[in-house]
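A single protein chain has been omitted; all remaining protein chains appear in their positions.
== subunit A ==
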């Protein structure tokens, strides 16, 4: 589904990604872990071109998205993104947040988008919040709305950028529950996370990143029970 070849990213003279090669299969849940500043968020943001790539090639579902001629909006409309700080639109109701993309990008009718939006809200357990504004929701509820907003575009892949890092601990569970449901339904997901429990339970594969490269990758048991790289070992010993 996603292939990344020798991806480099510079911010000015700082090289944040130093040659990333990765593959994500269809219906696979890949968790990216690593210390802060390791480039894992930047890596994720390169996948839907929120950061422009310095060099390298990214292919999503057969389309070379790093090709300058590619329709960037079309690519993004098929790649859902959930942000650490939710980034809901505060001037729109919960339902409008969800229907904006489908109406404006995919040209769905308002009625169609509303019906679809309400069923997504039901799915994330917030059907009673449709007409409220994001400001009146808790962090966990906001993030579930943000997930519903991405799902409304019917994406082929979902990217999660530390989706629970800004949440109070007691609200994390609900969001992870929604993500687990998605994984069970066969959504292809790339998740940058500090939730090792989630990575272990739901992830099919775990990438450990440090200093702009993928130091180690493998299935969760390998990474968590028997890490090979000394830096993976030291990182995991600090947080587990």
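Assume contacts are C-beta pairs under 8 Å (C-beta built on N, C-alpha and C of every residue); 3 or more make two chains touch, one makes a residue touch a chain; residues count from 1.
By our rule, contacts and distances are computed from a predicted model.
**Q** Missing chain, UniProt name, options "Glutamine ABC transporter permease", "D-amino-acid oxidase", "1,2-phenylacetyl-CoA epoxidase subunit A" or "NADH-quinone oxidoreductase": which is it?
**A** From the listed options "Glutamine ABC transporter permease", "D-amino-acid oxidase", "1,2-phenylacetyl-CoA epoxidase subunit A" or "NADH-quinone oxidoreductase", the omitted chain resolves to "Glutamine ABC transporter permease".
**Q** Of the residues A:153, A:196, A:209 or A:223, which one touches the chain left out of the display?
**A** Among A:153, A:196, A:209 or A:223, only A:153 touches the chain that is not shown.
**Q** Determine which one of A:77, A:127 or A:233 touches the chain that has been left out.
**A** A:77
**Q** Determine which one of A:68, A:90 or A:169 touches the chain that has been left out.
**A** Selected residue, touching the omitted chain: A:90.
**Q** Which residue numbers on subunit A touch the omitted chain?
**A** Counting over the whole complex, subunit A touches the hidden chain at residues 48, 50, 73-81, 83, 85, 87-91, 100-101, 104-105, 146, 149-150, 153.
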